[in-house]
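Right, chain A next:
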Amino acid sequence: MKSIINDIKTRFEISDIVKQRDNFNFLTCKKEQTVSLITHLKNIEGFSHFVLLTAVDWIEEGKFQLTYILNNPDKKIDIGIRTFIERETATMDSAHHLWEHVATYQRELKEMFGIDFPGSPRVDESFILEGWDDIPPYRRDFDTKKYSEETFFPREGRTTNDPTEYMKKKLYPDEEK
Partner candidate 1 sequence: MDNIILKLLFTLLGLFIVLNWGLLMSAIMQKIVARVAGRHGIPFYQPWIDLIKLYTKRTAITHGIMFYLGPVFRLGGGVGMFLFIPLIYGSEYFTNFSWSGDLILILYFQFFGMLGMALGAGEGGHPNSVIGISRGLAQFTTVEVPMTLAVISIAVQYQTLSITEIVAAQQGGILNWTLFTNPLATAAAMLSLLGAFRHAPFNLVKAPNEIPIGPPTEYHSSFLGVLRTNNAILHVIEAVLFMNLFFGGATNWFELILKSFLIYFWSVFVGVVFPRFRIEQSVAWFLKVPLVIGILAIIIFI
Partner candidate 2 sequence: MSDINNNTNNKEDKFLAEENKKRTVIGPDGIEFEIDPLKDYFCDQKPEVRDPKNKVVEKFINWARAESLWVLGFGTGCGSIEIPPLLTPRFDAARFGVQMRATPRQSSVIIISGYLAVKTLKRVIRSYEQMQSPKYVLALGSCTINGGMYYDSYNTINRLDYYMPVDVYVAGCMPRPEALLAGFNKLKERIKAGRAEGANEYAEKFDWYKANQKKIIKDWNMPDYNW
């Protein structure tokens, strides 16, 4: 694992190496180099299995974080590659040519976060939300509760309790605050 990371370090601009487990490291890469880094890992280092691609919305910093997780079935090691893209433009290079199923992840991200992957097959088609016309629901500025109340005819009389307070009252009614 260490030798692989040291080798990558010499070839790509890598920062923030986080050791999750002995056989699982996260590293952060620049946006432009990410796809070539993944290609390198797949073709040279034997990370032949693509586990997942997911995104995090860092709304305060105005960035999306994309995480690609790869797996090397022979050496039984995983590697996670993080990259940050601008929230305004929200465009990323597509990696669908490396694994076919990456296109599905990218289609989902396009729908849920509005991150575009130009050139990815069927990326513009709706995936789960058929005919969605609001802002993508996984963006943090989307208020899901408000949307639900406006759209889905909430039943009146529903009450919500704070779980900590409620359980305290239920389980230990005698206890003082």
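The candidates were selected such that all candidates are chains of the complex that A comes from, given by their letters.
Please note the rule applied: contacts are C-beta pairs under 8 Å (C-beta built on N, C-alpha and C of every residue); 3 or more make two chains touch, one makes a residue touch a chain; residues count from 1.
Everything numeric here is computed off the predicted structure, so don't read it as measured data.
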| item | value |
| --- | --- |
| Interface partner of chain A in the complex, by touch - 1 or 2 | 2 |
| Of all residues in chain A, those that touch candidate 2 in their complex | 90, 111, 114, 124, 126, 128-137, 142, 144-145, 147-149, 151-155, 158 |
